[in-house]
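Got a structure here, written out as structure tokens. Questions coming.
A protein chain is absent from this complex, but the other protein chains hold their places.
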Amino acid sequence: MNNPYQFVRLCAWGGPGLLFISLFFWAILGHNLPPISPGLDAQAFADVVRANADQIRIGMLGLTMGGVLYMVWGLAITKVMEPLEGRSNVLSTLQMWGAGMTSMFFIIAPAIWLASTFRIETASSETIQVLHDVGWMLFDITVPTASIQFAAFGVCILSDRRRVPVIPKWVAWIGIYEAVGLLILALMPFFRTGAFARDGAINFWIVFPAFFGYMVIVSIYLFKAIPKLEAEEAAQGQAKT
Amino acid sequence: MNRALLLAWAVLVLATLLGFGTAEFMGHPLVAVGAIMIVAGGKVIIILRSFMELGEGPIAFKAYFGVWVVACVGAITVLYGIAP
Partner (left out) sequence: MRRVPPPTFVAEPAEADEPSSSFPSIWTFIAIDCTSFGLFFAVFMWERMPQAALFDASAKLLDVRFGLANTLVLITSSYLVALAAAAARRGDLHDVRRKLGLGIGVGAAFALLKLTEYSLKIAAGITPQTNAFFGYYFGLTGVHFVHYAAGMIVLALMLGRARRASTVDPGLTSLMISGGIFWHMVDLLWVFLFPMLYLLGRVQ
């Protein structure tokens, strides 16, 4: 008997996988806890990169290659959304594309940061700093792709009319909050210091843990939803025989 | 029910006008700030209870917002007070 959810669990592990890679490779090795201050002048900024070039290189390599797991995770979400959304697949399609596009920025931004370490012995300080700025613009300002993803998922959960919802409504509301809340990163291009800068108390220390915290919550509820959907599937199969 | 809403609105408007008018005359600045923020907190509670009907809600949410109002009022006042 073909279980359509066979690979969905595997894909759902993409979320925890990306979380680990983000924390270990990007944040710790990559020297992003916190990110190097954009308020520093080029020389000071580049000196930090130079001093940690080898570990940053490995860290950014890790996320560049691992970023695709976000898309894989998004496919698991799609498969859990499909039984909820009924006849129109607009929401799950928006979510899938949103996850896929967000995944691209989890790949491209670290690739640029990786490039900044490639000729570290001879690169100018301005070049190193500008490459980091470009990477951050691609990382922070592209969040609407994730917003679309989370909003579509949230609306889908809210539309679930089952007596016992497959995913609780509060998860939907957290997602809708995340979808909107991420947009505060739009303030980032205006500030090199302070809470709204990319390393700031709000735009880093609140926004990033909230984003990753939401991924943890969604991953947990994905794993809880799959057995429920498998049971529905089995019941349907029984009803047919 | 509409009377309760009207009363809430009147209190909110009065508190806003009075608080604004007396802000500058409370003697010690920290006392003034404390008073301003406590009045603001009171207004927030009126909005939560009268307009948003939080009073009818589960104890968890009531408790959470109670703590939230106190924390906001407290944090703003305290951080004002300890600034050099």
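Here the chain labels run A and B in written order, and each chain numbers its own residues starting at 1.
Keep in mind that, in the parts below, a residue touches a chain if its C-beta (ideal position, glycine included) is under 8 Å from a C-beta of that chain, and two chains touch if they have at least 3 such contacts.
Since the model is a prediction, treat every value here as computed from it, not as a measurement.
Note that of A:44, A:183 or A:216, the residue touching the chain absent from this view is A:183.
What chain B contributes to its contact with the hidden chain is residues 1-2, 5-6, 8-9, 12-13, 16-17, 19-20, 23-24, 26, 29, 32-33, 36-37, 40, 43-44, 47-48, 50-52, 56-58, 61, 64-65, 68, 71-72, 75-76, 79-80, 82-84.
Residue-level contact of chain A with the missing chain is found at 4, 82-83, 86-87, 89, 93, 96, 158, 160-163, 169-170, 172-174, 176-177, 180-181, 183-184, 187, 190-191, 193-196, 201-202, 206, 232-233, 235-236, 239.
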